[in-house]
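Sharing a structure with you now.
Only one protein chain is missing; all other protein chains are in place.
After this line comes subunit A, so read on.
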Amino acid sequence: MKMNRVAILTLAAIPLVLTGCSASSAESASGTTLTYGLWDANQAPAYKQCATDFHKANPDITVKVEQLGWDDYWNKINTGFVSGENYDVFTSHLANFPEFMLNKQILPLDDYIKADGVDLKAYQPGLADLWKGTDDKQYGLPKDFDTIAMFYNKQLTDAAGLTADQLSTLDWNPDDGGTYEAAIAHLTVDKNGVRGDEAGFDKKNVATYGLWMENSGGSDGQTQWSFLAHTTGWEETNGAWGDEYNFDDPRFQSTIDWWYSLVEKGYMPSFEAQTGIGWSDQLTAGKVAMASNGSWMTGAVFGAKSDTFTPAIAPTPTGPSGKRASMFNGLADNIAAGTKHPDEAWQWVKYLGSIDCQSVVAEAAVVFPAIPAATDAAIAAFKAKDIDVSAFTTQVEDKTTFLYSITDHRSDVAALVTPVMESIMSGKATASSLTAVNKQVNALFK
């Protein structure tokens, strides 16, 4: 009797044990799930493809890709550091990287890089250095890069008699603006059809501006003035992780004064007139002939092609140095320090930085991947869409790029400098007013 009961109980327990077993085995099959965040909706499909490919190669790791708009994205990451509910791996930006690194919110990768023998020289030169912390440790593997060029409406430049050749050999200086200013003046047309460099030009009634302003550029002028100022030999800070800004440099101030002079001459909309609908829509609508911007906008601009808008790209002008200049900005993926799966996160980061994933990104023809072979694949993918992106890549080939200035207090610097730049571009102050704010900026580092 007693034995029987035990036997029955044992028998009854078997399915429990079995289900228990099968449950745990199913769990180990599904393995670790990582979350990965990015802000660019245009790139989300490529990275979802990468995640699928990665899961095939590593069946025990699943990556969930989430895309959020820029503001929400950074709010989620910042608050996620505190709440502990964060992405395991996320696309990072140099504007935020210093804050994360200095507060130890992201993991250094050096041990992993050494153990797995990842070659940092495999990337376009300079990109890996962007992600080096003050402690000389590597925090990210470069995934892509961007440079600056001039987007223009070929129908308007044709009407002005400017050829693609002429547009790609313009020169500039802060005194008279060089052939760059001459081209901008000629591209400007008033309501009566008079061009900016012709007699009787009515600068109060401009129908098509020669150049667009796109706000004041704030404290980095990435797409607005940095490509000009750097041809004068000016540097924004005293090197990587600098503690001194150079907004008081006369070379910088003369660049900004020249830039504002375009407003007074009527070649560029005033700050007042450019507040509103963005530059790419104004370009599409024929309100402006030419606008400087980043390679990441290529898809959006060429997607707007119409009967009245034939997009094309020219490189930025050469400056007093005799060379061109373009900010060379790159993204990388960071691992959140709070992740429960650092080893798996590293596997994913390594995959994102590998030729396998970067080739997929190249095929999408949205950005330029950081590995040269994948960069070439992206150029070919753009070409297949009938887009010549050499104006962007020539800066890399000719080594005329400079890096985004990484410093601490970047958001404070932006908050201090932006209003001053806006008042200069509104004509309320001259560029010399930057000297005072530069003192405030540098005081942040003391």
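The rule we apply is simple: a contact is a pair of C-beta atoms (placed from the backbone, for glycine too) under 8 Å apart; a residue touches a chain by one contact, two chains touch by 3 or more; residues count from 1.
The rule is simple: contacts and distances are computed from a predicted model.
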Among "Carbon-monoxide dehydrogenase medium subunit", "Cytochrome c oxidase subunit 1", "Sodium/solute symporter" or "Sugar ABC transporter permease", the UniProt name of the subunit that does not appear here: "Sugar ABC transporter permease"
Selected residue (touches chain absent from view) among A:124, A:274, A:393 or A:407: A:274
Touch with the omitted chain, as defined above, among A:58, A:354, A:423 or A:442: A:423
Option touching the unshown chain, where A:285, A:355 or A:403 are the choices: A:285
Per the touch definition above, residue among A:33, A:52, A:79 or A:321 touching the missing chain: A:79
Contact set of subunit A toward the excluded chain (per top definition): 74-75, 78-79, 81-82, 99-100, 103, 105, 215, 269-277, 281-282, 285, 287, 411-412, 414-415, 418-419, 422-423, 426, 428
